[in-house]
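Quick one: the structure is below, and I'll ask about it shortly.
Removed from the display is one protein chain of the complex; every other protein chain stays in position.
Chain naming follows the written order as A and B, and within any one chain the residues start at number 1.
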Amino acid sequence: MTDDFYNRWLAQRRQELPPSTLPDEIMKRVGELEQHRQATRWLRLIQRVEHSRVSRWAVCGGALVVGSLPFLFLAYVARFVNF
Amino acid sequence: MGVEDRELVRRVLAGHTDDFRVFVDRYQPSIYRFTRALLRNREDAYDVTQEVFLAAFANLSSYASSRAAFSTWLFTIAHNRCINLLKRQRPALLDERAEVEDVAPRDALDNEELAQQLDRALDALPLEQRSAFVLAEIEELPYSEIARIERTTVGTVKSRIHRAKQRLRSLLEPVVKELT
Partner (left out) sequence: MASMIKSRRIPWVALALSFLSAGVGHIYCGRIAKGLPLYFAWILVPLCVTAAALGPPSVASLVLLVLLPVLSVIIVYFYAAIDAVRLAHEIGSEYTLRDYNRAAVYWLLIIVHIIYPIGLIAGVRGMVYEAFLVPASSMSPTILNGDRILVRKLLPMHYFPDRGDLIVFRNPEPTGGTTFVKRVVAVAGDHVQMDGSRLLINGRELERERVPDESLRILGEEVTGEVSYEVNSARRYLVAYEDTPDGTAADREFEITVPERHVFVLGDNRDRSNDSRNFGAIHIGDVIGYVDYIYWPSESWTRFGVVNAGD
C-alpha cells in the first residue's frame, strides 16, 4: 500500500511539464545571443585590422580587387584585356 | 543517442543555430523538473532552465571535447547554477536541516493531499539528498551519472538516495496505516 502511493506520486512527478512557452523563450534568447556574438566577432576582427596601417591597406586593396571583378570582366568582354 | 547528440553539437557549432532546438525540446522538461525540485519555486526554475540552455549554447565548444552524455552535461550546469542561486539567495540557510518542518499527518487524506504532503516532504529534504533523489527516482539516471553531476562518489549518492527515501517513507507509513 505504501509502495502503491509512493509509486503513484513518483509517476505524477515524472509527468510534470514546464510551461509551454519555455522552449520558445530559450530559442529566442539563444538567437539573440548568437546575433550579439556575431556582432562582437566582427568588432574584434575590425579592431585587429585597425591596429596596423598595413592591414588596413591590405583589406581595402583586397576589397578593390574583388569589387572591380565585374569591371575586369567587362574589359575582357570588350577585348581591352586578354586573359 | 550519444553519437546523435554529438552530431547535433557539431551542426550547431557549424552555425546551424536552429538545430539547438532539438536539445531544448528533448531536455527542457527534465532540466525544469530538476531545477524546480532544487529551487522549490516554479518561477526560479523557469528562469534557471533558460540560463542553463543559454550557458550550454554559449559553451558548446567546450562540451565537444568532453566525454559525458549531453544530458549529464546539462544536469551538471543546472546543478551548479541552482547551488549558486541558493547560496546567493539565503546564504544563512544553506544548512537546510534548520528549515525542515514536521509534516504532521492528518486524518482522512485523499490522494491529492497525500501527493502534496510528499511534495512538501521532498522540499524539506537537504539539498544534496533532494538532488540525488530527483535524479535517481524521477529522472531515473544511473548512479554513476548522478555521481558525475554532483561531483561525488557512487557510494555517497547511494546513501543520499537511501536517506531521502527513508525520510519520505517514514512520512508516508503512518498516513497509509491510518487509511487502511
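Definition applied: contacts are C-beta pairs under 8 Å (C-beta built on N, C-alpha and C of every residue); 3 or more make two chains touch, one makes a residue touch a chain.
Note that the structure is a prediction, hence the values are computed from the model and not measured.
A.B. asks: The chain left out touches which of the shown chains?
C.D. replies: For the complete complex, the undisplayed chain touches A.
A.B. asks: Which positions on chain A touch the chain that was left off?
C.D. replies: With respect to the unshown chain, the touching residues of chain A are 32, 38-39, 42, 46, 50, 56, 59-60, 62-64, 66-71, 73-74, 77-80.
As a working rule, only the chains that are shown with their structure count from here on.
A.B. asks: Would you pull the chain A residues touching chain B in the complex into a rising list?
C.D. replies: Counting only chain A, the residues touching chain B are 1-2, 5-6, 8-10, 12-14, 16-19, 22-23, 25-27, 29-31, 33-34.
A.B. asks: Would you pull the chain B residues touching chain A in the complex into a rising list?
C.D. replies: The touching residues are 17-18, 20-21, 24-25, 28-29, 32-33, 36, 45-46, 49-50, 53-54, 57-58, 111, 114-115, 118-119, 137-139, 168-169, 172-173, 176, 179-180.
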